[in-house]
Every structure is written in C-alpha cells, then in structure tokens.
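Before I ask anything, here is the structure I am working with.
A single protein chain has been removed from this complex, and every other one stays in its place.
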Amino acid sequence: MESLANVAPTGDFAKPRRNVRMTPKYLTLLSTLRSSVTKLYANKRIRDIRHVNDKGSDQNSFRRAMSSFMLMAQCFALCPVQGITSLNAHDVRFTWCSWRVGYCIVMILGMTAACGFTIAFYIKGFFTFETSATVVLYTLGLSCCFCFMSLARRWPRLEELWQRTEHEQIQYGYPRNLYLRIRIMSAVTLAIALGEHFLAKYTVICTVALCSDKKRDLLQLYWLMNYRFVFEFVQFSLPLAFLCEIVNFFASFYWNFIDLFVIVLSMALSSRFRLLNSLLKFSVRKVQPETFWREARENYNSLSVLTKFLDSCISSIVLLSFATNMFYICQQLYNTLRKSVGTVKLVYFFVSISCLLFRTVAVSLCAASIQEESRATKDILYALPAESYTIEVHRFLVQISTDNVALTGLRFFTVNRNLLLTVSVKI
Amino acid sequence: MESLANVAPTGDFAKPRRNVRMTPKYLTLLSTLRSSVTKLYANKRIRDIRHVNDKGSDQNSFRRAMSSFMLMAQCFALCPVQGITSLNAHDVRFTWCSWRVGYCIVMILGMTAACGFTIAFYIKGFFTFETSATVVLYTLGLSCCFCFMSLARRWPRLEELWQRTEHEQIQYGYPRNLYLRIRIMSAVTLAIALGEHFLAKYTVICTVALCSDKKRDLLQLYWLMNYRFVFEFVQFSLPLAFLCEIVNFFASFYWNFIDLFVIVLSMALSSRFRLLNSLLKFSVRKVQPETFWREARENYNSLSVLTKFLDSCISSIVLLSFATNMFYICQQLYNTLRKSVGTVKLVYFFVSISCLLFRTVAVSLCAASIQEESRATKDILYALPAESYTIEVHRFLVQISTDNVALTGLRFFTVNRNLLLTVSVKI
Amino acid sequence: MESLANVAPTGDFAKPRRNVRMTPKYLTLLSTLRSSVTKLYANKRIRDIRHVNDKGSDQNSFRRAMSSFMLMAQCFALCPVQGITSLNAHDVRFTWCSWRVGYCIVMILGMTAACGFTIAFYIKGFFTFETSATVVLYTLGLSCCFCFMSLARRWPRLEELWQRTEHEQIQYGYPRNLYLRIRIMSAVTLAIALGEHFLAKYTVICTVALCSDKKRDLLQLYWLMNYRFVFEFVQFSLPLAFLCEIVNFFASFYWNFIDLFVIVLSMALSSRFRLLNSLLKFSVRKVQPETFWREARENYNSLSVLTKFLDSCISSIVLLSFATNMFYICQQLYNTLRKSVGTVKLVYFFVSISCLLFRTVAVSLCAASIQEESRATKDILYALPAESYTIEVHRFLVQISTDNVALTGLRFFTVNRNLLLTVSVKI
Partner (left out) sequence: MESLANVAPTGDFAKPRRNVRMTPKYLTLLSTLRSSVTKLYANKRIRDIRHVNDKGSDQNSFRRAMSSFMLMAQCFALCPVQGITSLNAHDVRFTWCSWRVGYCIVMILGMTAACGFTIAFYIKGFFTFETSATVVLYTLGLSCCFCFMSLARRWPRLEELWQRTEHEQIQYGYPRNLYLRIRIMSAVTLAIALGEHFLAKYTVICTVALCSDKKRDLLQLYWLMNYRFVFEFVQFSLPLAFLCEIVNFFASFYWNFIDLFVIVLSMALSSRFRLLNSLLKFSVRKVQPETFWREARENYNSLSVLTKFLDSCISSIVLLSFATNMFYICQQLYNTLRKSVGTVKLVYFFVSISCLLFRTVAVSLCAASIQEESRATKDILYALPAESYTIEVHRFLVQISTDNVALTGLRFFTVNRNLLLTVSVKI
C-alpha cells in the first residue's frame, strides 16, 4: 500500500504521516479499503495495545462500551456478527454460515408467520384498532430483523472505522463515562419497557378475568383472546401458545430496542464531537500554529465521515423508530380520547403513552445532539483571534457551515431539535 | 488522455483551449450559440466519430440510450422531433412541417374533444368522483401533449448540449449500463401500467356484466357506460367507440409515461454526476495539480448548466407528474375509505394504489438522486489534504454549497428526498 | 460634501469617482442624504439631461414609465405626492398642505364611515358571509389609504434612489418596453376588474329584480339591499346612495389596484436585474478586468439596496394584498362549495374566482421574479474562467449567495415561487 511505502524509506515523519492519515481517512468509504486495511492495522494495533495497557479509561472506547450492549442484541437475535466481545474491531466479522445467523433466520420465520396471521386476520374482517396495532407490531418486528441483518453485514466496517477514528484521535482520550452512561441508559429504558410490557399483560388478563369465572382456564382464555389472530386459523395447543408468547415478547423488545439502539449510538458519536470541542476550547487560550488547526479540521472531518457512514448503516432503523413511535402515539391518543375505559385500562394507557413519549423525546434529543455538537465547533472558530485565522481555520469554518453532520431517517428527514416540534405540531 | 494529447503539439495551446471550452459552455444558454455552433461542431464531431469507432461502451451515451425510448414516445404522438434514431445529436431537429407534428396535432384534437365532452358532462350535473377522475385524465392528456410539443422545440438543443457535455467529459466514459437500466425501467413500468389498465377495464366489465344479462350486448353496454360522457351527447356508433377507446388508451399511457420520462432523464443525469464523483474519488488518492481541480470544477459546472437547461425543459412535466399523482392518490384513498365495495373492485383499488405509490416514489427518488449525487461531491472536497486545497477547490466547494442542482416542479418546488415526506404528511 | 470636495481638486478621476459613487450609494438610506442631495444632483442632472436628449429609449425609465400610472393612482386618492409628471425625480415632493392630501383625507373619512357602518351592522347581529366580505372590503380600503399615505411620504426618496441607480447604470440602458408592459398590464388588469365589478353589480340587480315587481323602484331597492349596512342606521336619500356607490367603487378599485401596484413595481425592478444579467452574459465572452467585476458587483449592490428600500416602502402593501386575496379565495371557495346557487350567481362566482386566482398568481410570480432574477446572476459567476475569478468575483458570489434580495410581506414572509405552493397547500 502506498501509504506504508511512503513511510518506510524517509526518516522525516511529519509529512508522510499526514499522508498516512489523510488518505485512508477518505478511502474508508471506498472499496479499496479492504485490501489495505490489514497492513495498516498492523501499524495501528501497536499503538492500540500500548494504550490498552496504558490507560484504564479505554473501557470507554466504542468497542468496549458497545460489546455487552451488542451481546444483549444478539441474545434477541439481532445483528449476528462474530467476535463481538473482542477488544479489537478487526475481529468483528460477519459470515452467513454461523449459529447466530441461523438464530436470526429462525426469528425472521417466526415474525413472518406472526405477520401473516395478523394480516390474514385483518383481511378476514376483524379490523379494529387493537388488530391494527398488532399488525404494526409484527411488521415492525420483521422489518427490524431485516434491518439488523443488513446492518450486521456493515457492522464490522463501522466498528473498524470507529476504532481507527478513536486511535487517530487518541490525544483527546475517550469520552468520559461513556461505558457507564450506556449501561444506565440501557437499564433504565429496558426496565421501563419491561414494566410497561407486564402492565400490558396484566391489563389484558384483568379484562379476561371479567369474562371467565373459573380460575383454571384463565391463562388459556388469555392466550385465546390475545393471540386470537393465530387460533382463529389453528387449533389451540400449549406449545403454540408459548411460541406466540415468545414471538410477542421479542417483537415488543425490538420496538423498545431500536429506540435504545439509536440513543446509544448517538450518545457515543456525539460524545466524540464533545471531546473534540472541549480540546479546542482548551487549546484556544493560546495562539495555535496552523498545523494544529489542520489536524483539528481533519479530525472533525473524520468524525463527519464516521457520522455519514453510521447514518448510511442505521438510517433505516431511525426511520423505523420514528415511524413506529408516531403511529403508536397517534393510536394511543385516539384510543384514549375516543372511548371512556375502566380504571385499569386508563392507568395502563397513561403509563404506556408516558413511556412512549419519554422514548420518542429521548431518541430525538440524543440523535439531534450529534448535529448540535457538530455545529457548536463553529462558535469556537468565530472567537479565534485574527492571528489564528488562517486558511485552515477558514476551510474548517466553511466545512462546518456547509456540511450537514446529522443522523437522518433514510435521508428523508434530518434528525434535529426542530423535528420534534414539527412532528408534534403535525399531530 | 485526450486533453494531454491536445496540449502536446502546440506549446501555447493551454489557454486558448480553456477559452474554447469555457465560453461555449456558458453560452449554450444564450441565443448567440446558434451561429457559433456549426464551426464548433466540425471540431467536436471528429472526436465524436473517433470515439464512436473506438469504444463499444458508447451505447450508453445519452443519444443512443434514449433513441429507442424517444421512438416509443413518438409512437404515442409525443415529442415530434426528427432524426431521433441518428447517432449524432446534431441531426435531431424540430420542424413544424412534418408528419410527426401532424400526428401530434391529431392527438391534441382528440384529447381536446374528450376534455370538452367530460367538462360538458360534468357541468350537466353528473358530478361524481368517477367523472372527476375522468376530467383529470383527459386534462392531463391534453396538457401532456402541449408540454411535449413545447419540449420538442427545445429537445434538439438539449440533445446537443448533452452530447457536448459527454464529449467534453469523454475521459470519464459513459455511465455503465445506462442503456440497460433505461430498458428495464421502461419495461417494468409499462408492464405494470398495462396490467393495471387491463385490470381496470376488467373491473368495469365485471360491473357492467352485473347489469346486463345478454352476452352479446356486453361490449356495447361497457362502451355506453364507460364513455357515457360522449354518448350522452352523441348517438352511439362503433367507430366512435373505438376512437374513444384509443383516446382513453393514449391518455392512460401518457399518465404513466410522464412519470417514466422523468425517471429515465433523472437516471441519465444523475449517473453523469456519479461518474464525476467516482473519478474524483479515484483521483483523490494522490495529490492532484490545480489544473485537475479546475477541470473537475468546470465539468461539474457543465453538468450544473445541463441540469438547469434540462429543468427549464421538463419542469412543467415534473409539475404535471406530481400534481396528477397527488390527485389520484387522494382520490383513491378517499374512494377506498368511503364506501365498502365488492371484492373485484377492492382488489383493483389495492393494485391501482400500489402502482400509483410505486410510481410516485420512483419518480421522487430518481429525481431527488440528481440533487443527492450533485451534493455528494462536497464530501470528497472536505477530505482533500491541505496541499490540494487551492483556490480552485475552494471555488468548487463554494459552488456546490450555494448552487441548487436539482429538478424542480416549474420552479415552485425542488424535488428532493424531503419533498416525499412533506407531501405524504400533507395528505 | 466630501464626495464633491474630493472630485474637484484632483485631475485623475478614476479613484475619486469610486468614492463619489460608493459613498452616496450607501448613504442613501441614512438621514444625512437629504442635505447633500442637492449638490450631487446638480452634477447628475447634467448627465441626465444629456441622455434625455440622446436617446428616445428613456421613456422606459422608471420615472417616465410610472408617471401616468401614479397619476391614475392619484385620481383615486392614493399616493398624494406632487410633481408626479415631472421628468426629474427631484421634483417629486410630499407636503401635507396640498389639495391631493386633502382629497385623500376626504376618502379616508369616507372609508372610515363605511367601515364603521359595516362593523356596527356586523355587531347588530347580521353576521353572514356577505357582511364579512363587506367588512373586509372597507377595512382593506381604509388600510390601503393609510398605507399609500405612508408610502407617499417615502415615495420621493424612492424615486430619487431609483433614478440615481438608473443613471449610475446608464451603460445598461433602460429596460426594453417597460413603458409598454406597464401600460398593457394595467389595462388588462383594470379591464378585468371593471368587468368583474359590473358583473357583480348585475348579479345583485338580478337578485333584486326577483323581489321587486315595479321597474321604477329597482335602483332604490338595489341600493337599500346592497348598502343595507348604511340604511339600517340612516334614512335613505339619493345623495347618500351615490356616496355609498362611490366609496364602494373606490374600495373595489383599491382591492384590484394594490395587486396591480405590486405587479408593476416588481416588473420594473426585476427588469433592472435582467438588464444587469444580460450585460454580464454578454461581457463574459472575453476575460474582463477586475474593475469590470467590481463595477458589476457595485451595481448589483445598488439594486439590492434599491430592493430593500422598495421593500421597506411597500411591504405592508404586499402583506395587505396577499392577506386579502387569501381571504377572498377561501370565502369564495366556501360559498361555492356550500350552497347550490342560481345560474347567474354561479357564473359570477366562477368569473370572480378566476379573476382572483389570476391576480394572485400574477402578483406572486411577478414579485417572485425579483428573487429569481437576482439569483440568476450566480450562474454567470459559476461559469467564469479561472483567470477571471478574482477577489471581486468571489465577493460578488458571496453576496448573491448570502443576500436575500426579494420583496417581503412586512418581513413576515419572503415572496418567492415556493410561497405560492405553500399557500395553496394550506388552503
């Protein structure tokens, strides 16, 4: 590879190093990356390992902060890549022939079946709002499986790109407490989701209990009513009921997980921008040479490239997340306003819509923080003294002003703070 | 590379060449073009012919990729220009005195008659949603004829400009498989349209069959009902019924064809931007001289000028396409939601609205891809190393950031990915 | 004044001339203008008169093209400035003590009375859609009087600024046929308005004729019904009825005139931008020195300043025009859709709404053309060869990209082509 070839013969490191860094940064998005990445990594990994030994703080690196999170995703048959617990992003791989992919495919089949049953039920004439919500739930589950399967194929490259960016910007360190924040966010979101899920079940069982007088048949009646879209077509059997319950649980999990996934990735990315901004704010106190600003701009551009690559990977998930949340908010509001319901159902509705709103707002704000942090760099550049305002700073400013660094919903809309208001006004 | 070959023999050729290339690029849009174009072409055509002989890939040139497509349009009395199968854009001409124009005028008369009958029928008090759709269909047909007639007068200049742009950027080659992609897109879209058209006819005949008991009169009854807006005023006769059928078929074809037309032109144009981007991505691996970036910028500007000229030609068609699709989507949704209809009609409605949505989305995404591709160049410039960031690159970046390279609906709206969401929210 | 002082002693004219031109350009908007304007004009008028003698084309100057138009406005008690027929903008003055102002104040009193009667009638409980339209009509009339009274005080400075801009850009000549186009536009719009007004009267008289059997009392009955909001409070008398008729005629005229006024001013301004663009397009064929681009930029900036000053003068009229048109379109649509009416009324409604739509679209497109033309300059700059791309061109490009040269509705909205779509979607 030319970059290494450049480095080898010459002793003066400064300018070649630029080339080493610059060229691959851009090439990342090109297909030529794959061939050159191994040699490059040999070089990088030395630095990597040294830092791994040096600092305890690198548990906040993206790789380590995400590994347990992704493991949880894999438990629920999402994102079937291998080597997810490895320290090195290079070990993360995707192959079609693996148990994880098999597990995912099984779940896809389950979701497809559930989707089919609900649509058949829907066509057969049982068109109520409950059915509509069920159809959306399993369609979401199925889409989610497909999105994460497609994500899995690009995930190794994303991890690689992210780790490389982190190593190039090792002087900024790692985001503080990223590991902890991801943990807490996951725990809180999933706890709320679990609570809401069981409250939903409890509400249904309460409703069922009104119809049934014998305690023994309660569970069966619950299954018959709750999965009526299956047992309308198929004879009731206990294993089938369990299968239904599992698929339902997974679908509910997915609904919550895609929000959480977008939140976690946004937190990780926006904290990288925040790191860059804090270093710039700190450095700006004394006049910096042009090379400093060149490096800062290149680092910013690396993050911009990373954002765009991340967006190309997860923009379908972002769209899915927003669309589903919008649908459920509208449906819940409609349900609540339309009919006067019993106390248990009312409490459930309020809890449910609060969870929904909390999650929607959290996703929006977290995803919007990427754009906010990336724009905040502008203020630092405006305040630079005239001596520091070189061509590099001007180029930096032009990039920040004209580049749109943000997550998008399949490029149909950009996720920023304005979006939340626009959407709420539409409703 | 031809540019170097040109430069080689004469030492002082560099600057004149610039002028030759630069000036006409801009002047294309001026009326002064016409006088200077012959001399220029003598020069260009030599290159043209050489390349025609050299490469087999130029079947992907705009001229060759479009010729059979435009021939089909001419079969349906649209865009009556001459020399549409010629290899050289210079042979494409428009004259008022030609059989093609005559054919078009006949069709315009037919459409006008149909329009008149429907409006008279509408005023007479038969205001139903079916009538409203019919009025819109024939109004669309008539507008379509006029738009393409007006387009035909500008088409030769568009072809010329496009071919010149292709020749100037001959080092990028031609878009890969453009020819094939246009063929496939046309085949798919028209096959779907044909299927939908016959399903519509079948649905009407089914409805008619319910009213009639004798098999013999079925076709006549169908004509009487389907073209009631004519036979309310005129005595039924078989030739007239055939005429009605033909005009109806043409109008339905136009409705599908304008979408297809926008799709095909968008594909051809956005693939030119994609070519430019791939070459830039490839070239960016090593530091390029300023002249390279100057040429890249000029090529980009050529494409921008081409886009604006194309837009000035077809923006009325784009507006027509979006407006009609919006109207029919609203009407279909309203029809489906309002009344419970029989199975055959229901199936037809679902098929019809799916086709409609598919086409609307396809038009939007294809037309939006022009803007997307033209903006993608920005990312390459951001990633350039500091050594390459000359005044030319800065100017390039300023142009991309401030220029709006996109198709528009008669300049009332710009077609981008955001539009699709905006429109769907409005509905 | 320093500018003249600068010119006098030194023989080398080039640089001082810059100062002369630059400084006053900006100062125009400052209050310091007034004191220095007389001396400056002594200088300018020489050039002015020379050109008046030289060319016949200066009947297309703003002053001459507008004089008869403004005279018509003054016949209807609008914009009471003096010297409106003078060749020199310097003669246009506004004083409170003049017959014209008195005439306007009389009309304001009439409008106020009409407004008062309609509101009293409205409060008294006669709240129908016809009343609502009447209230809006007289409120519009009154606002219109006030807006034009306030405009009259700024009109002399606007004329001066415009004439100065024209003289500075005398090398571009005057817009071709501006005089003629204003005449034709006025004639067409007012003819349509007159036709629509008499059709409205005829419709009312037809309705009245149904109630009355005696021919003699028809006119009185018409007055009693049409001006019921007056005669509900005051005893009927013939002079009063005539007064009502006159005030009604004036209000109707104002409703049409504000649209025409915006159209005419937009045509005059956008044609100046078009002149600049054509000269630039023509000049761009050969490489121009930096001073050429400096002058072009300064001329562009003069037009931008002129646009902003014009906007500050007429933005309230623009808002009034858009708001009224929106109200009447909504009201007419509501009326037509709500109730089934007789043939005469139906024809009137269709004619009326067509006139309304025609005028609204004409106002929007004309006013939007200012922005369109001002942006079109950008394309010329993009196409400049690298040799011509100096700092002046860059500055020119930056100004066009970042400056918003357009009319606004009291700065609440910018009038561009997008607006028309936005507004129609809202309805």
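Note that the chains are named A, B and C in the order they appear, and that numbering of residues resets to 1 at the start of each chain.
In the analysis below, contacts are C-beta pairs under 8 Å (C-beta built on N, C-alpha and C of every residue); 3 or more make two chains touch, one makes a residue touch a chain.
Keep in mind it's a predicted model, so treat the numbers as computed, not measured.
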Touch partners of the unshown chain, restricted to the chains that are shown, please.
A, C
Among C:Ser68, C:Thr112, C:Thr207 or C:Ser304, which residue is in contact with the omitted chain in the full complex?
C:Ser304
Where the missing chain touches chain A, by residue
281, 284-285, 372, 378-380, 382-383, 385-386, 389, 394, 397-398, 401, 417-418, 420-421, 425
In the whole complex, what residues of chain C lie against the chain that is missing from view?
2, 18-19, 22-23, 25-27, 30, 294, 301, 304-305, 308, 391-392, 395, 398-399, 401-403, 411-413, 426
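Here is the rule we go by: only the chains that are shown with their structure count from here on.
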So what shape is it, when you link every pair of chains that touch: line, ring, star, complete or other?
line
Same residues or different residues where chain A meets chain B? The copies count as same if more than half of the interface numbers are shared.
different
For chain A, which other chain has the most distant CA centre?
C
Per the C-alpha centroid definition, the whole-Å distance linking chain B and chain C comes out as 38
Round to the nearest whole Å and give the separation of the Cα centres of chain A and chain B.
38
